[in-house]
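Take a look at the structure below.
Missing here is one protein chain; the remaining ones are kept as they sit in the complex.
Coming up: chain A.
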Amino acid sequence: MPPTDSLPTFTKSIAITVRQPSKLRNLELVLLLVAIGVSGTAIALVQLGVNGAVDVGVLLQAGALGMLALGMHVALRVVARDADPFILPIATTLNGIGVAMIYRIDLARGLVGWEGLAIRQMVWAGVAMIIALGVIIAIRNHRVLARYRYVAMFVGIALLLLPMLPGIGLTLNGARLWIQVAGFTFQPGEIAKIALAVFFAGYLVTARDSLSLVGRRVLGLQLPRARDLGPILIIWVAAMGVLIFQRDLGTSLLYFGLFVVMIYVSTGRLSWVLIGLGLFLGGAAIASRTLTYVEGRFAAWLDSFNPEVYDAQGGSYQLVQGLFGMAHGGLVGRGLGRGDPTITPLAESDYIIASIGEELGLVGLFAILGLYLLFVARGFRIGFNGTDDFGRLLAVGLSFVIVLQVFVVVGGVTRVIPLTGLTTPFLAAGGSSLVANWIIAALLLRLSDEVRHQPRLVVDE
(Lines give C-alpha, C1' and ligand atoms only; values in the text may rest on other atoms or scores of the structure.)
Protein backbone atom coordinates (compact mmCIF):
# COMPACT_ATOMS: atom_id res chain seq x y z
CA MET A 1 0.00 0.00 0.00
CA PRO A 2 1.66 3.27 -1.12
CA PRO A 3 1.83 6.05 1.42
CA THR A 4 -0.44 9.01 0.89
CA ASP A 5 0.32 12.64 1.41
CA SER A 6 -2.28 13.40 4.01
CA LEU A 7 -2.06 10.54 6.44
CA PRO A 8 0.88 8.70 7.79
CA THR A 9 0.64 5.00 7.08
CA PHE A 10 0.57 3.86 10.70
CA THR A 11 -2.51 5.85 11.66
CA LYS A 12 -4.27 4.95 8.46
CA SER A 13 -4.11 1.30 9.32
CA ILE A 14 -6.16 1.75 12.49
CA ALA A 15 -8.18 4.82 11.53
CA ILE A 16 -11.09 5.23 13.85
CA THR A 17 -14.19 6.83 12.40
CA VAL A 18 -16.87 8.01 14.71
CA ARG A 19 -20.30 7.36 13.35
CA GLN A 20 -21.38 10.32 11.26
CA PRO A 21 -24.30 12.10 12.93
CA SER A 22 -24.68 14.60 10.12
CA LYS A 23 -26.56 12.01 8.09
CA LEU A 24 -29.36 12.10 10.67
CA ARG A 25 -29.53 15.86 10.56
CA ASN A 26 -29.56 15.84 6.76
CA LEU A 27 -32.50 13.43 6.84
CA GLU A 28 -34.19 15.74 9.32
CA LEU A 29 -33.59 18.71 7.04
CA VAL A 30 -35.21 16.95 4.08
CA LEU A 31 -38.20 15.86 6.18
CA LEU A 32 -38.50 19.33 7.68
CA LEU A 33 -38.60 20.93 4.25
CA VAL A 34 -41.37 18.47 3.33
CA ALA A 35 -43.22 19.40 6.55
CA ILE A 36 -42.94 23.12 5.80
CA GLY A 37 -44.07 22.47 2.23
CA VAL A 38 -47.10 20.48 3.40
CA SER A 39 -48.09 23.19 5.89
CA GLY A 40 -47.68 26.01 3.38
CA THR A 41 -49.67 24.09 0.78
CA ALA A 42 -52.42 23.43 3.30
CA ILE A 43 -52.71 27.14 4.12
CA ALA A 44 -52.71 28.08 0.41
CA LEU A 45 -55.40 25.43 -0.30
CA VAL A 46 -57.49 26.81 2.53
CA GLN A 47 -57.31 30.26 0.97
CA LEU A 48 -58.14 28.91 -2.47
CA GLY A 49 -60.95 26.77 -1.09
CA VAL A 50 -62.60 29.57 0.87
CA ASN A 51 -61.70 32.75 -1.01
CA GLY A 52 -60.55 31.47 -4.39
CA ALA A 53 -57.36 33.54 -4.10
CA VAL A 54 -54.03 33.29 -2.28
CA ASP A 55 -53.23 35.83 0.45
CA VAL A 56 -49.45 36.13 0.58
CA GLY A 57 -49.45 37.89 3.96
CA VAL A 58 -50.63 34.88 5.95
CA LEU A 59 -48.27 32.61 4.02
CA LEU A 60 -45.38 34.86 4.98
CA GLN A 61 -46.38 34.72 8.66
CA ALA A 62 -46.49 30.93 8.43
CA GLY A 63 -43.19 31.08 6.57
CA ALA A 64 -41.66 32.83 9.60
CA LEU A 65 -42.68 29.82 11.69
CA GLY A 66 -41.05 27.58 9.10
CA MET A 67 -37.85 29.59 9.48
CA LEU A 68 -38.09 29.06 13.24
CA ALA A 69 -38.37 25.31 12.72
CA LEU A 70 -35.34 25.46 10.42
CA GLY A 71 -33.55 27.47 13.11
CA MET A 72 -34.32 24.69 15.56
CA HIS A 73 -32.88 22.22 13.11
CA VAL A 74 -29.67 24.27 12.86
CA ALA A 75 -29.46 24.44 16.66
CA LEU A 76 -29.84 20.66 16.85
CA ARG A 77 -26.87 20.29 14.51
CA VAL A 78 -24.81 21.96 17.24
CA VAL A 79 -26.34 20.89 20.58
CA ALA A 80 -27.94 17.52 19.81
CA ARG A 81 -26.36 16.15 16.69
CA ASP A 82 -27.63 12.63 17.26
CA ALA A 83 -31.20 13.51 18.10
CA ASP A 84 -34.02 11.61 16.44
CA PRO A 85 -34.61 13.01 12.94
CA PHE A 86 -38.39 12.37 12.82
CA ILE A 87 -39.62 14.20 15.90
CA LEU A 88 -39.08 17.78 14.73
CA PRO A 89 -40.60 17.27 11.22
CA ILE A 90 -43.65 15.46 12.65
CA ALA A 91 -44.30 18.17 15.24
CA THR A 92 -43.85 20.83 12.56
CA THR A 93 -46.27 19.10 10.17
CA LEU A 94 -48.97 18.64 12.80
CA ASN A 95 -48.56 22.20 14.01
CA GLY A 96 -48.74 23.49 10.44
CA ILE A 97 -51.87 21.50 9.56
CA GLY A 98 -53.43 22.68 12.81
CA VAL A 99 -52.71 26.31 11.94
CA ALA A 100 -54.15 25.78 8.45
CA MET A 101 -57.33 24.27 9.88
CA ILE A 102 -57.75 26.99 12.52
CA TYR A 103 -57.13 29.60 9.83
CA ARG A 104 -59.78 27.92 7.69
CA ILE A 105 -62.30 28.17 10.52
CA ASP A 106 -61.34 31.82 11.09
CA LEU A 107 -62.09 32.52 7.43
CA ALA A 108 -65.47 30.77 7.68
CA ARG A 109 -66.32 32.94 10.67
CA GLY A 110 -65.10 36.08 8.95
CA LEU A 111 -62.29 36.64 11.47
CA VAL A 112 -59.21 38.31 10.08
CA GLY A 113 -55.87 39.32 11.57
CA TRP A 114 -55.72 39.56 15.37
CA GLU A 115 -59.44 38.80 15.73
CA GLY A 116 -58.69 35.31 14.46
CA LEU A 117 -57.36 32.35 16.37
CA ALA A 118 -54.90 31.35 13.64
CA ILE A 119 -52.61 34.32 14.14
CA ARG A 120 -52.58 33.73 17.89
CA GLN A 121 -51.91 30.07 17.29
CA MET A 122 -48.94 31.03 15.11
CA VAL A 123 -47.58 33.39 17.76
CA TRP A 124 -47.99 30.70 20.39
CA ALA A 125 -46.29 28.20 18.09
CA GLY A 126 -43.38 30.61 17.77
CA VAL A 127 -43.23 31.04 21.55
CA ALA A 128 -43.52 27.26 22.04
CA MET A 129 -40.71 26.54 19.60
CA ILE A 130 -38.44 29.11 21.24
CA ILE A 131 -39.16 27.58 24.66
CA ALA A 132 -38.50 24.12 23.22
CA LEU A 133 -35.22 25.37 21.80
CA GLY A 134 -34.38 26.78 25.22
CA VAL A 135 -35.12 23.40 26.82
CA ILE A 136 -32.82 21.59 24.40
CA ILE A 137 -30.03 24.10 24.90
CA ALA A 138 -30.43 24.44 28.67
CA ILE A 139 -30.77 20.76 29.53
CA ARG A 140 -27.61 19.29 28.10
CA ASN A 141 -27.81 16.24 30.35
CA HIS A 142 -31.27 14.96 31.19
CA ARG A 143 -30.07 13.05 34.23
CA VAL A 144 -30.01 16.40 36.04
CA LEU A 145 -33.80 16.34 35.95
CA ALA A 146 -33.92 13.21 38.13
CA ARG A 147 -32.38 15.19 40.95
CA TYR A 148 -35.23 17.68 40.90
CA ARG A 149 -37.99 15.07 41.04
CA TYR A 150 -39.62 16.37 44.23
CA VAL A 151 -39.38 19.94 43.00
CA ALA A 152 -41.14 18.69 39.89
CA MET A 153 -43.85 17.09 42.02
CA PHE A 154 -44.54 20.27 43.94
CA VAL A 155 -44.46 22.36 40.77
CA GLY A 156 -46.84 19.90 39.12
CA ILE A 157 -49.35 19.88 41.97
CA ALA A 158 -49.08 23.65 42.37
CA LEU A 159 -49.79 24.13 38.67
CA LEU A 160 -52.74 21.75 38.96
CA LEU A 161 -54.20 23.69 41.84
CA LEU A 162 -53.50 27.13 40.38
CA PRO A 163 -56.89 27.45 38.61
CA MET A 164 -58.59 26.83 41.95
CA LEU A 165 -57.19 30.11 43.28
CA PRO A 166 -59.83 32.81 43.37
CA GLY A 167 -58.99 35.88 41.32
CA ILE A 168 -56.94 34.23 38.61
CA GLY A 169 -58.86 31.00 38.09
CA LEU A 170 -61.13 30.92 35.06
CA THR A 171 -63.94 28.56 34.15
CA LEU A 172 -64.44 27.86 30.43
CA ASN A 173 -67.01 25.47 28.99
CA GLY A 174 -67.76 24.23 32.49
CA ALA A 175 -64.18 23.23 33.33
CA ARG A 176 -62.05 25.26 35.75
CA LEU A 177 -58.70 24.63 34.10
CA TRP A 178 -57.51 28.08 33.15
CA ILE A 179 -55.81 30.99 34.81
CA GLN A 180 -56.11 34.53 33.55
CA VAL A 181 -53.33 37.01 34.15
CA ALA A 182 -53.18 40.41 32.46
CA GLY A 183 -55.57 39.38 29.74
CA PHE A 184 -53.69 36.20 28.87
CA THR A 185 -55.28 32.85 29.60
CA PHE A 186 -53.21 29.79 30.25
CA GLN A 187 -53.91 26.20 31.18
CA PRO A 188 -51.27 25.33 33.80
CA GLY A 189 -52.35 21.67 33.82
CA GLU A 190 -50.74 21.26 30.42
CA ILE A 191 -47.32 22.03 31.91
CA ALA A 192 -48.17 20.08 35.05
CA LYS A 193 -48.31 16.84 33.10
CA ILE A 194 -44.66 17.25 32.09
CA ALA A 195 -43.61 18.09 35.63
CA LEU A 196 -45.48 15.04 36.91
CA ALA A 197 -43.89 12.80 34.25
CA VAL A 198 -40.46 14.00 35.45
CA PHE A 199 -41.46 13.35 39.05
CA PHE A 200 -42.84 9.87 38.32
CA ALA A 201 -39.73 8.90 36.38
CA GLY A 202 -37.39 10.16 39.10
CA TYR A 203 -39.45 8.71 41.96
CA LEU A 204 -40.04 5.32 40.37
CA VAL A 205 -36.41 4.78 39.43
CA THR A 206 -35.42 5.11 43.08
CA ALA A 207 -38.48 3.50 44.67
CA ARG A 208 -39.18 0.67 42.30
CA ASP A 209 -37.31 -1.97 44.29
CA SER A 210 -39.44 -1.41 47.36
CA LEU A 211 -42.52 -1.18 45.17
CA SER A 212 -41.85 -4.37 43.24
CA LEU A 213 -40.10 -6.70 45.66
CA VAL A 214 -41.77 -6.09 48.98
CA GLY A 215 -45.28 -7.18 49.80
CA ARG A 216 -47.49 -10.18 50.15
CA ARG A 217 -48.77 -12.38 47.40
CA VAL A 218 -52.51 -12.72 47.31
CA LEU A 219 -54.26 -14.77 44.65
CA GLY A 220 -51.09 -14.76 42.56
CA LEU A 221 -50.75 -11.00 42.70
CA GLN A 222 -47.87 -9.30 44.44
CA LEU A 223 -49.59 -6.69 46.61
CA PRO A 224 -47.55 -3.65 47.65
CA ARG A 225 -47.08 -2.60 51.24
CA ALA A 226 -49.46 -0.02 52.59
CA ARG A 227 -46.78 2.61 52.98
CA ASP A 228 -45.66 2.10 49.40
CA LEU A 229 -49.20 2.87 48.37
CA GLY A 230 -48.75 6.45 49.59
CA PRO A 231 -47.62 8.10 46.37
CA ILE A 232 -50.20 6.33 44.24
CA LEU A 233 -52.91 7.42 46.64
CA ILE A 234 -51.68 11.01 46.49
CA ILE A 235 -51.91 10.92 42.71
CA TRP A 236 -55.32 9.29 42.92
CA VAL A 237 -56.55 12.04 45.21
CA ALA A 238 -55.08 14.70 42.91
CA ALA A 239 -56.66 13.11 39.84
CA MET A 240 -60.03 12.80 41.52
CA GLY A 241 -59.70 16.37 42.78
CA VAL A 242 -59.26 17.52 39.20
CA LEU A 243 -62.25 15.44 38.21
CA ILE A 244 -64.48 16.83 40.92
CA PHE A 245 -63.34 20.41 41.46
CA GLN A 246 -62.12 21.31 38.00
CA ARG A 247 -64.76 19.22 36.28
CA ASP A 248 -62.37 17.67 33.81
CA LEU A 249 -62.61 13.95 33.21
CA GLY A 250 -59.97 13.89 30.46
CA THR A 251 -57.20 15.51 32.46
CA SER A 252 -57.69 13.23 35.45
CA LEU A 253 -57.68 10.23 33.13
CA LEU A 254 -54.45 11.54 31.61
CA TYR A 255 -52.62 11.87 34.95
CA PHE A 256 -53.83 8.58 36.19
CA GLY A 257 -53.08 6.67 33.00
CA LEU A 258 -49.64 8.21 32.91
CA PHE A 259 -48.83 7.14 36.43
CA VAL A 260 -50.17 3.60 36.00
CA VAL A 261 -48.16 3.03 32.84
CA MET A 262 -44.96 4.38 34.32
CA ILE A 263 -45.29 2.40 37.52
CA TYR A 264 -45.95 -0.75 35.51
CA VAL A 265 -42.96 -0.23 33.25
CA SER A 266 -40.63 0.47 36.18
CA THR A 267 -41.79 -2.31 38.54
CA GLY A 268 -43.17 -4.89 36.14
CA ARG A 269 -46.00 -5.58 38.59
CA LEU A 270 -49.40 -6.10 37.04
CA SER A 271 -50.92 -5.57 40.48
CA TRP A 272 -50.18 -1.85 40.21
CA VAL A 273 -52.05 -1.66 36.97
CA LEU A 274 -55.03 -3.47 38.44
CA ILE A 275 -55.01 -1.36 41.61
CA GLY A 276 -54.67 1.79 39.55
CA LEU A 277 -57.41 0.87 37.13
CA GLY A 278 -59.62 -0.27 39.97
CA LEU A 279 -59.18 2.99 41.81
CA PHE A 280 -59.83 5.05 38.71
CA LEU A 281 -62.83 3.08 37.53
CA GLY A 282 -64.26 3.07 41.06
CA GLY A 283 -63.83 6.82 41.29
CA ALA A 284 -65.24 7.33 37.82
CA ALA A 285 -68.21 5.10 38.60
CA ILE A 286 -69.02 7.07 41.72
CA ALA A 287 -68.48 10.31 39.81
CA SER A 288 -70.80 9.20 37.02
CA ARG A 289 -73.54 8.67 39.57
CA THR A 290 -72.99 11.76 41.64
CA LEU A 291 -71.64 14.41 39.26
CA THR A 292 -74.25 15.44 36.75
CA TYR A 293 -71.74 16.53 34.13
CA VAL A 294 -70.08 13.11 34.14
CA GLU A 295 -73.47 11.45 34.03
CA GLY A 296 -74.40 13.64 31.03
CA ARG A 297 -71.22 12.68 29.23
CA PHE A 298 -72.01 9.00 29.63
CA ALA A 299 -75.57 9.45 28.35
CA ALA A 300 -74.31 11.45 25.37
CA TRP A 301 -71.80 8.71 24.61
CA LEU A 302 -74.12 5.71 24.87
CA ASP A 303 -77.33 7.21 23.49
CA SER A 304 -76.07 9.99 21.23
CA PHE A 305 -78.92 9.98 18.70
CA ASN A 306 -81.76 9.98 21.22
CA PRO A 307 -83.54 13.31 20.60
CA GLU A 308 -83.77 13.97 24.34
CA VAL A 309 -80.05 13.51 24.84
CA TYR A 310 -79.36 15.43 21.64
CA ASP A 311 -81.33 18.47 22.77
CA ALA A 312 -80.30 18.33 26.40
CA GLN A 313 -78.07 21.03 27.89
CA GLY A 314 -74.58 19.55 27.67
CA GLY A 315 -76.05 16.69 25.65
CA SER A 316 -74.83 15.01 22.49
CA TYR A 317 -75.48 17.87 20.04
CA GLN A 318 -71.80 18.62 19.54
CA LEU A 319 -70.85 14.96 19.35
CA VAL A 320 -73.52 14.18 16.75
CA GLN A 321 -72.66 17.28 14.71
CA GLY A 322 -69.03 16.14 14.71
CA LEU A 323 -70.09 12.72 13.44
CA PHE A 324 -72.21 14.39 10.74
CA GLY A 325 -69.16 16.41 9.73
CA MET A 326 -66.94 13.36 9.49
CA ALA A 327 -69.58 11.48 7.50
CA HIS A 328 -69.84 14.53 5.25
CA GLY A 329 -66.13 14.20 4.60
CA GLY A 330 -66.27 10.49 3.88
CA LEU A 331 -63.25 8.69 2.48
CA VAL A 332 -61.51 11.55 0.70
CA GLY A 333 -63.00 14.62 2.38
CA ARG A 334 -64.67 17.74 0.97
CA GLY A 335 -61.35 19.45 0.36
CA LEU A 336 -59.80 22.21 2.46
CA GLY A 337 -62.14 25.16 2.72
CA ARG A 338 -65.02 23.25 1.13
CA GLY A 339 -66.79 21.62 4.07
CA ASP A 340 -68.94 23.10 6.81
CA PRO A 341 -66.84 22.35 9.92
CA THR A 342 -68.06 25.47 11.74
CA ILE A 343 -71.46 23.89 12.31
CA THR A 344 -69.82 21.83 15.05
CA PRO A 345 -69.12 23.82 18.22
CA LEU A 346 -65.40 24.17 19.11
CA ALA A 347 -64.44 23.08 15.59
CA GLU A 348 -61.04 24.71 16.08
CA SER A 349 -60.07 23.13 19.39
CA ASP A 350 -61.74 20.08 20.91
CA TYR A 351 -63.26 19.12 17.57
CA ILE A 352 -60.41 19.96 15.24
CA ILE A 353 -60.07 16.27 14.47
CA ALA A 354 -63.67 16.19 13.20
CA SER A 355 -62.99 19.33 11.14
CA ILE A 356 -59.96 17.64 9.58
CA GLY A 357 -62.01 14.48 9.00
CA GLU A 358 -64.62 16.54 7.20
CA GLU A 359 -62.25 18.37 4.88
CA LEU A 360 -59.40 15.89 4.45
CA GLY A 361 -61.48 12.75 4.81
CA LEU A 362 -60.60 9.41 6.32
CA VAL A 363 -57.40 9.51 4.28
CA GLY A 364 -56.32 12.71 6.03
CA LEU A 365 -57.21 11.38 9.48
CA PHE A 366 -55.26 8.19 8.83
CA ALA A 367 -52.26 10.28 7.80
CA ILE A 368 -52.50 12.33 10.99
CA LEU A 369 -53.00 9.30 13.22
CA GLY A 370 -50.05 7.72 11.39
CA LEU A 371 -47.90 10.75 12.22
CA TYR A 372 -48.85 10.50 15.89
CA LEU A 373 -48.11 6.79 15.85
CA LEU A 374 -44.68 7.41 14.36
CA PHE A 375 -43.99 10.19 16.88
CA VAL A 376 -44.94 7.86 19.75
CA ALA A 377 -42.94 5.01 18.26
CA ARG A 378 -39.83 7.21 18.20
CA GLY A 379 -40.43 7.99 21.87
CA PHE A 380 -40.83 4.32 22.80
CA ARG A 381 -37.67 3.60 20.82
CA ILE A 382 -35.79 5.72 23.37
CA GLY A 383 -37.43 3.61 26.06
CA PHE A 384 -36.10 0.43 24.45
CA ASN A 385 -32.61 1.68 23.54
CA GLY A 386 -31.84 4.20 26.27
CA THR A 387 -28.83 3.80 28.50
CA ASP A 388 -30.25 5.01 31.79
CA ASP A 389 -33.53 3.98 33.40
CA PHE A 390 -34.59 7.51 34.29
CA GLY A 391 -34.28 8.61 30.66
CA ARG A 392 -36.02 5.51 29.40
CA LEU A 393 -38.90 5.90 31.84
CA LEU A 394 -39.26 9.60 31.12
CA ALA A 395 -39.33 8.96 27.36
CA VAL A 396 -42.04 6.29 27.75
CA GLY A 397 -44.05 8.55 30.05
CA LEU A 398 -43.89 11.54 27.72
CA SER A 399 -44.75 9.38 24.72
CA PHE A 400 -47.66 7.88 26.57
CA VAL A 401 -48.93 11.37 27.37
CA ILE A 402 -49.25 11.86 23.61
CA VAL A 403 -50.93 8.44 23.20
CA LEU A 404 -53.45 9.20 25.93
CA GLN A 405 -54.24 12.65 24.62
CA VAL A 406 -54.80 11.41 21.07
CA PHE A 407 -56.84 8.45 22.28
CA VAL A 408 -58.98 10.44 24.67
CA VAL A 409 -59.71 13.22 22.16
CA VAL A 410 -60.12 11.21 18.96
CA GLY A 411 -61.78 8.37 20.84
CA GLY A 412 -64.17 10.85 22.43
CA VAL A 413 -65.04 12.46 19.12
CA THR A 414 -65.54 9.08 17.44
CA ARG A 415 -67.54 7.52 20.32
CA VAL A 416 -64.94 4.98 21.41
CA ILE A 417 -65.09 6.46 24.92
CA PRO A 418 -67.15 9.23 26.53
CA LEU A 419 -66.22 12.67 25.33
CA THR A 420 -63.83 14.62 27.53
CA GLY A 421 -62.02 17.85 26.99
CA LEU A 422 -58.39 17.17 26.19
CA THR A 423 -56.50 18.96 23.45
CA THR A 424 -55.25 17.22 20.34
CA PRO A 425 -51.44 17.54 20.56
CA PHE A 426 -49.97 20.18 18.19
CA LEU A 427 -53.24 20.49 16.23
CA ALA A 428 -55.85 22.09 18.45
CA ALA A 429 -56.08 25.82 19.05
CA GLY A 430 -54.59 26.70 22.43
CA GLY A 431 -51.27 28.15 23.50
CA SER A 432 -50.70 26.17 26.70
CA SER A 433 -51.14 22.90 24.90
CA LEU A 434 -48.74 23.93 22.14
CA VAL A 435 -46.08 25.00 24.62
CA ALA A 436 -46.45 21.76 26.60
CA ASN A 437 -46.31 19.50 23.56
CA TRP A 438 -43.33 21.33 22.07
CA ILE A 439 -41.56 20.90 25.42
CA ILE A 440 -42.34 17.17 25.21
CA ALA A 441 -40.89 17.16 21.68
CA ALA A 442 -37.80 18.98 22.97
CA LEU A 443 -37.32 16.52 25.85
CA LEU A 444 -37.69 13.55 23.49
CA LEU A 445 -35.14 15.13 21.15
CA ARG A 446 -32.74 15.59 24.07
CA LEU A 447 -33.32 12.01 25.34
CA SER A 448 -32.87 10.56 21.85
CA ASP A 449 -29.61 12.42 21.44
CA GLU A 450 -28.31 10.69 24.57
CA VAL A 451 -29.23 7.32 23.08
CA ARG A 452 -27.39 8.00 19.89
CA HIS A 453 -24.55 9.86 21.51
CA GLN A 454 -22.88 6.84 23.04
CA PRO A 455 -19.59 6.71 21.16
CA ARG A 456 -19.78 3.87 18.69
CA LEU A 457 -16.36 3.14 17.42
CA VAL A 458 -15.84 1.39 14.18
CA VAL A 459 -12.42 0.13 13.40
CA ASP A 460 -11.76 0.80 9.77
CA GLU A 461 -9.06 -1.28 8.15
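Here is the rule we go by: contacts are C-beta pairs under 8 Å (C-beta built on N, C-alpha and C of every residue); 3 or more make two chains touch, one makes a residue touch a chain; residues count from 1.
We adopt the following convention: contacts and distances are computed from a predicted model.
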item	value
Complex member absent from the view - protein name from UniProt, among "Stage V sporulation protein AE", "Peptidoglycan glycosyltransferase", "Na+/H+ antiporter subunit D" or "NitT/TauT family transport system permease protein"	"Peptidoglycan glycosyltransferase"
Given A:100, A:211 or A:320, the one touching the chain that is not displayed	A:320
Touching residue (missing chain; options A:86, A:264, A:301 or A:351)	A:264
Option touching the unshown chain, where A:297, A:328 or A:446 are the choices	A:328
Touching the absent chain when the full complex is considered, from A:45, A:352, A:410 or A:447	A:410
Interface with the undisplayed chain - residues on chain A	261, 264-266, 268, 305, 310, 320-321, 323-331, 339-340, 343, 357, 361-362, 365-366, 369, 372-373, 376-377, 380, 383-384, 389, 392, 396, 399-400, 403, 406-407, 410-411, 414-416
